Every structure is written in C-alpha cells, then in structure tokens.
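Of the protein chains in this complex, all but one are displayed in their positions.
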Amino acid sequence: MDLIFIADLLAATLAATVPLALCVTGVVIGERSGVLNLGQEGIMLMGAVCAFMVALNSGSYLLASLAGAAVGAAMGAAFALLTLVFQSNAVATGLALTIFGTGLSAFLGEAYVGESISGLGPLLPEALRTVPLLGPVFFGHDALFYAALVLCLLVHRVLHTQRVGLMVSAVGENPETAHRLGLPVLRTRWLTAIIGCAFTGLGGAYLAIVYTPLWTEGMTAGRGWIALALVVLAGWRVSWGLLAAFGFGFISISNLVLQGLGVTIPVNLLATLPFVMCLLALVIVSSGRRSEREPPRSLGQTYIKEN
Amino acid sequence: MNKNASGPPRLELIGLSRSFGAMRAVDAVSLAVWPGEICAVLGENGAGKSTLMNLLYGVLTADDGAMVWNGREVMVSDPRAAQALGIGMVFQHFSVLETMTVEDNIALALPGLDPKALQQRFSTICDRYRLALDLDAPVRDLSVGERQRLEIVRCLMQPKIELLILDEPTSVLTPTEVEQLFGLLREVAADGCSVLFISHKLPEVFALCSRALVLRRGAVSGDVPLEGADQDLLLSLMMDRGATAPAMSVTDSPKKRQHRSRQRLRVQNLSADCALAPGLDAVSFDACEGDIIGIAGVAGSGQDGLMAALSGEQLSAPESIQWDGSNLGSQGIRERRTMGWRSLPINRLGHAACPALNMPSNFLLTHMQNERFVRRGWIHWRSIWEATAMLVKAADVRMTSPVASANQLSGGTLQKFIVARELMDRPELLCCYNPSWGVDPGARTAIHDALRSAAAAGSIVIVISEDLDELIELCTRVGALYQGRLSRLQPLGPASVETLGRWMTGQETESAA
Partner (left out) sequence: MRLERRSASSLGWQLLSPLIAVTLAMLTASALFAALGHAPLQVLELLFIAPVSDAYGLSELALKMTPLLLCATGLALCFRAGVWNIGAEGQYLAGCLVGGSVALALNSPDGPTVWYLCSAVVAGAAGGAVWAAAVALLRTRFHCSEVLTSIMLNYVALYLLLWAVGGPLKDPAGYSFPESALLEEAMLLPPLVQGYRAHVGFAASLLALAVLWTVVSRTLLGFKISVVGDSQAAARHAGFSEHRVVWTVLLSCGALAGLAGVMTVTGPVGQLTPHLSSGYGFTAIIVVFLGRFHPLGLLLAAALLALSFIGGENLQIELGLPKSIALMFQGLLLFFLLATELLTHYRLVPRE
C-alpha cells in the first residue's frame, strides 16, 4: 500500500462523508429542539431524485442543489404540520414520510433511471490540486463539497455557541418551561424541522448529482437511517456527528480498501458492514451513557401548548 | 384598598374568567394591586389561585374579562408579553432548565443582553438584595432553595419589574429560608415593585402581607386588609361551605387515642441509594395497628427513596423491613400486596394509574392477584366492571362517562378513585405520598376521612407529605426526613410545628446522634 493509494482513499472517504454529514447535521438541528423525524431516508431520496431531475433538465447544479434542499424543507414542513399542529405520533409520522418518499421518488425517477449527468468538476485551480498528497485529499473536490462543509460548520457554530442554539436546546429540554421563559416553542420547532430536513434533502442531492452521479431507485441505501444512529452516537453534537460521518464514509468505501489489500469478500456481505457497525456503536454508546450524551429530554414527545 | 396610593393601581382585573370544559376554574375575578404592595392570594388547594396567576402571566388565556395595567387596558397573550409589561413570575414547580447553567437560564429569559451586561446586572441585583448565587453553576447541582433564588433573580433582572408573582413559594423551603425570602420580598416591595404572594398558609400571609384576596371555587370570596384581621374570618372565607372538619382543629379527632395496640411493622436501619434524590440513611421506626405515621420533610429529602422501599418497588436488605416478625425487605411489590400492603405513589397519572386506560382497567392494575378477577391468566371483565361500578358509587367518584380514561378525570376525582381502590379490601398497611396534593377541598376531606377510617379499622397508615397541615390533622405520630435520615416520631399538636420545622432542617437528628 503506498501513499498515493492512501491519499485516494482519504479523498474518496471525504466525498462519501458529505451526504451523511449533511443528513447528520440536519438531524441534530431537529433533534436538539426535540423534533424526532424518522423520515430521513424518504427525505433524502426525494432530495436526490428532484436534484437529479433538475440537474438533467436545466444543467445547473446550483438550481439542482436548491431543489434538493427545497424538497427536503417541504417534507419537513409536512412533518411539522402533522406533529405540531395535528399532534400526531412522531414515530409513525416519520415512517409515513419514509414510505411516502420512497414511493414518490421511485415514481418520479422512473423515467430517469439510466440517464447520466457529468457531475461537478473540481472547484479549486490545478496548481492547488497537484500539491503532493494534500492536493488530491483536500483540494480536488467540487464546489458543493466545500459548501456543505461550510454549512455544517456554520450550524455547529450557531447551535453550540450562539443564543439561537441555546433557545433550540431549551425548547428541546423542556418545551413547557421554555414557553414560560417567553420562548416561541412552536415557531422554533417549525423552523428546526424545516431547516433540518433541508439539510437532509441537500445530502440526497449531493448523492445524486455529485457522488454517483446518477439516479437509481432507493439509491440512499439506508444512509438516512444510519444518520439517525450516528446522531445518537455523536451525543447530539455537530462536531462529533461530522467525525462519525467520516468514519462511516470510510466504512462505505471499504470495498475499495479491501480491493487494494487484495482481499475478496462477497459484496453483499460487505454491504451489511455499516449496519452491523452502527449496531455495535449503539450498544457501546448506550451502555456507557454519560450525562452530556443524554438525548434532548423532550425528544419525540408531543407538545401541547397550554392555553 | 390602599387609600394612600396616588395614581392608578398597578394592576386591575375586571371580571376575569377561565373555564376548563365544564369547570369554571376562575370565575369573574376582579381585584386591584397597588404599587409597592404585598398582596396575598389565599385559598384552599384547587381554589383557582394558580390558574389565576397563569392568566396574569399569559401562560393561559382568559375566556372573558379585562386586565388593566398602570391604567391602560392590556392583552397578555403569552409570557413574553407579560415580561415586557414588567410582570415576573416564580412558579410553584420551577421553570428552570436542568441541563443548563444559571447564566444560560437567565440569558434565555432576557433577550438582547450581551454576556457582559448580563454579568453586570446579575452582580448588581445580587449585591442589592444580598443573594448568593453562582452564575456558572449547572442548575442540576442547585438545591431547591437555590433554584427558587435563580427564578427570583431572573425576574428581578428583567428590564422592567413592577409586579412579582410567587406561586406557593414556601412549600419547598425550610422555616429559616422562609424568613430570608420574606426579608427579600419586603425589600423588593420597598423599591416599588408590587408582590402577589400565593399561599394557603395563614400564618405566613399574616407575617408578610398587608392585604389578602381570598379565592373560593374560582371566585373572590373576600378582599381583606390584614391588619387586625381575624384568622377565623379568613378561614371561613377560604373554606368551602359544606366542607366539614375545619383544617386547624385537631383536638377532638379520634386519632388521639392513647392505648397502644399490637406492634406489626418494624423498619430497621433501612438504607438505599437513589439515582437522583438523596437515598435513605439508616431509617428506623415502628408502627402498631391503627397508627397513622406522618413523615414530613422539604421536597427531595429522601421521600422518593422511602416510598419506593416501603412499597416494594425498590428492594432493600431483608431484615430492614419486618412485618409481624418476618423479613420483608427483599420481597417485591406483588409479595407485599398479598400480605395486605398497599401504596399510593405521589404521581397519580402514569404511576398509580395508566393515563389512557379506562377505570376498570385501572382498577385491575392493583388487583391482578385477586382470584375473583383473574383466574389462570384469564380476566373476568364482568366482575371487574361490577367491582369498579360499586367502588365508583361508594367513593362518590364523579365521572363524565363510564368509559372515560384516567387522564380525562380531574386530579381530585382520580385520587379519590385510587384511594378507594387501595382501601377496598381492608389493607394491613397503606403507604401514601402527598395523598391530597393538588385536589379540591372536598376531595381532600374525603381522602382524609378514608385514611382515618382505615386506621380506625386496624390498618397502619404511613403518610409521607410535604404539607405540614395535612400531617398535623391526620397523624398519631410525626417525624421528619432530612437528607435521607429520619427523626424520631412523636405525637404532635399544632403547637409543635416549630419542633417539626427544626427537624426538617436536621437539627434533631444531629443532636440525637
């Protein structure tokens, strides 16, 4: 194994990290305010298919990314409407979103299976990209990659250092108390539900227009669910979530690693690896729970405003 | 009315009303509060005091009536609006966020204040009123008294504070802390802020307030200047007509009989660890047939641990709990139930009863071992419905519908049902925690009568309560918990409340040790 191979692996891992990282960030935004949305898989698929359709028809990757985020936001709004206004069960509503998103994305994307787009080229100038090792690892990526990175770090900053982040945590810990302190509980949850899902939709968009870049039915292959588990693993913090996403990005390209090492494992057995690792991680995290890793106390509970 | 005040009243309410379903919780309440006045809002549990204050603070919205603030009619649609007017509220069950620091808790309530300005104003207020509070401390580490201090400081730090509402602030405090709080409130009032002090305890009201507004069944039953006022007059204004047994007279109740009968329960060196609250530290006492044992204490002194250990939800060393000479400490709740032990947990909805299940199901909850209702795993719903119907009738549980679920009953109605359920087959021992907390006066009397007659029939009743009046009214012997340790038990008249107050702060346990 030489350095160039390792550099290639790192670059591939980083690219594979982006969709998960966006989705994890989105889930953290929602869950810190107490919004438990299990519809991530469906939202990601919808983001992917819509972004792919827009990219293919308009040729604009900016428009396509925005479309992915907008569709995610719309589904987040639907979720908020059901759980916040109609006070439906969060778990069931999230499942409905996943089932609906899976069906609708397959329906919309039927005509686009087999079509291909060029994907986004690298953003940075040649001179940077050819810096030995660092170049291919960090500077060879596309514009959306860097935009996603910036967005995630921005969310980290807002959630963990700004007053807005404090408000979100207050609403997530105890909505009744937050209301009595004068915080707008429902408005906060509407916003976090919508913004969080926009991130997930963007993650799907990245998958379809940059990472693969093509559309196949069910192409997210469980990434939405993995993201939900990674958030538990990360203790509801963006920074740890990004780290966890990187780890699972690496696992998702493990076939490349093994190829490089000359080991052959049936591809379907290898495909169980991320899920088995997720289960292991959940066991480790849940059995050694520390206080700062506690989930937001009101997570998934229906909030009924006193009036 | 305070005739000396010039200008309009700080706050005036005109015919404020609020209903929940068919119940009128606040019924056409009119009142006026003047600047710098400390006004008491008196009333029994369930008289509508908390609802009224929640209306003032915008947590609830009124159905009818008007609110005039400094001479101008206002609408308070949510707490934010109330804060903007200059109203601050200290809630009975604190509104603090446990996972955050004191500073975060303050910053959340005060938008547009940068950290530096916040720290400055914090130290100004703390110095002004000589309050000790650490800005960086995590709230989960604060004692109950400190949490209350945090809420008060937070209110005082508001850009404008002209009315401070305190909902039953003394229920969680020791007598010394109560004195400190009163001093603080007098200073706050002297600075021109009006104070609404909600309580059901007359001596406190006399000590602090200049005027009392008395509520009964949601309506104003009196507006009395306190100087030279008669306690009995206030009592009669508070009391529901038709409610028997005035709260304070204890001399003629049957519990004071002197003869000691057979000793059955012995608790010896009972210790337990508890996840959050303090555990139990070598608690010992014993009880005889017909005893009503009262356990006082400031909230969080080990009551949860004692309740769990006595009910059997948490197991302890076998010999730490003995019943008729045999060891019961390691026996679970089912085994104890077959011995005739029953318990009434503090939390009615979600612990003593299943919120979403109907009353027959909730009846079955603690009668699963009864052959009459369950045979070889099969449930006899017909006999359960019959037994429930009898119980409901006998205990006068008023339900809106025979299929109503537990969460559709009022707190008092549900508690009456639960008490009747546990007393149905004459328990040998009943252990209850705050049995009449938050129920209306009628239900409270009914529950107390039921407990007394159970004891008269030979049961042992253990009442853990944060309500001293309740303990004094009911019990043959009373002790106090302090940091998981129990004082000695002794018969108690109204005169020895002071003693009990000292015990609650650990003064007896130390001198005894």
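A and B label the chains in the order they appear, each numbered from 1.
Just so we're on the same page, a contact is a pair of C-beta atoms (placed from the backbone, for glycine too) under 8 Å apart; a residue touches a chain by one contact, two chains touch by 3 or more.
Given the structure is predicted, the values throughout are model-derived calculations rather than measurements.
Student: Kindly state which of the options B:Asn269, B:Ser326 or B:Asn347 is in contact with the chain not pictured.
Tutor: B:Asn347
Student: Which one touches the absent chain: A:Ser118, A:Thr161, A:Gln259 or A:Thr272?
Tutor: A:Thr272
Student: Touching the left-out chain: which of A:Ala7, A:Val35, A:Ala70 or A:Leu97?
Tutor: A:Leu97
Student: For the chain that got dropped from the picture, name the residues of chain B it touches.
Tutor: Missing-chain contacts on chain B: residues 21, 63-64, 311-313, 332-334, 337, 343, 345, 347, 350-357, 361, 364-366, 368, 374, 377-379, 381, 400-401, 403-405, 408.
Student: In the complete complex, the non-displayed chain touches which residues of chain A?
Tutor: 38, 42, 78, 82, 86-89, 91-93, 95-104, 106-107, 110, 217, 222, 225, 228-229, 232, 266, 268-269, 271-272, 275-276, 278-279, 282-283, 286-287, 289, 307
Quick note on the criterion: only the chains that are shown with their structure count from here on.
Student: Starting from the mean Cα coordinates of chain A and chain B, work out the distance between those two points in Å.
Tutor: Here the centre of chain B sits 46 Å away from the centre of chain A.
Student: If we count contacts the way the header does, which residues on chain B are in touch with chain A in the complex?
Tutor: Touch residues, chain B against chain A: 54, 57, 59-61, 78-80, 83, 89, 91, 95-100, 104-105, 107-109, 111.
Student: Give the list of chain A residues in touch with chain B in this complex.
Tutor: Within the complex, chain A touches chain B at residues 163, 166-167, 169-170, 173-174, 176-184, 294, 297, 306-307.
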